[in-house]
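Notes to accompany the following structure.
Heads up, one of the protein chains got dropped from this complex, but the rest are sitting where they should.
The block that comes next holds chain A.
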């Protein structure tokens, strides 16, 4: 679709009920929803459970296939599928990260990662599925190596943030880890060649960075741009020199590209960049916004414009917005109102 012309409309496909507390986060299964495999995603909640949702191929209706419960004893804050879709990792306020595998149609907890002192807030797999990162209130970021036989070995504990770490996210192509925090910064971590992980860059206020908690970050498809969202009510876009990176430079630093402000009037909790280049944001103002790169003003470098917006997408705060893996413009949102909504972003002709 041409993202520069025409009007876009966000159409509600279905509202999914089942969680009995706020829904914090959701994750689409990467290997489903393409070709003939029906799309699947996982959601997690303050009700201490994880739910697996699947679209029925004939009725197109979404149903809860399974409830993963009685493993986490407190809020399940986030979840992430391994790139192969075989494993699901769930991070909980109970200080553990659980690893689930679909064995003969049922999800079983095959491993529990312990180490964080208290609440684990986020979990992320690297592109090959060989590494896992977790972060939490204890200000640390842990890197886990995936060993044979469903063993997970701690490879490194990264200290550097001065407050709780809200999210970790691996770069989509190289093994460089990004984290964002209540300390208002984004940190970039890489291995130094001797197996030691170090912070190689901090994007803070002095780099045109955020002035309050950074809640989430997301990469574009090429991996040369990064978008972050914050309690300071802005969305920021950062870029790196991908050519320098590909030509084997040791590290191409990230720089602030632009700031989108004035679009949300309460904390922006979630941001996700689609493969087609559309940035979706979800916020505590109950609204969803969409942004794309603008063709205008290319002289001064790329700029971004509002593509579409949806007020009152939910009755309460929106905690997570996630694009589906297919090319059908499907988006899921999770809210404090306990529901998940499936949306389709369509172009009006």
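Basically, contacts are C-beta pairs under 8 Å (C-beta built on N, C-alpha and C of every residue); 3 or more make two chains touch, one makes a residue touch a chain; residues count from 1.
Simple rule for what comes next: contacts and distances are computed from a predicted model.
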Identity of the absent chain, which is to be given by its UniProt protein name, from "Cofilin", "Ras-related protein Rab-10", "Phosphatidylinositol-glycan biosynthesis class X protein" or "MIP18 family protein": "MIP18 family protein"
Residue among A:28, A:93, A:142 or A:219 that touches the chain left out of view: A:93
Touching residue (missing chain; options A:182, A:254 or A:343): A:182
Full-complex contact with the absent chain, from A:55, A:75 or A:320: A:75
Footprint left on chain A by the chain that the document does not show: 22, 46, 74-75, 77, 93, 118-119, 121, 137, 164, 166, 182, 212-213, 231, 266, 284, 286, 315-317, 336-337
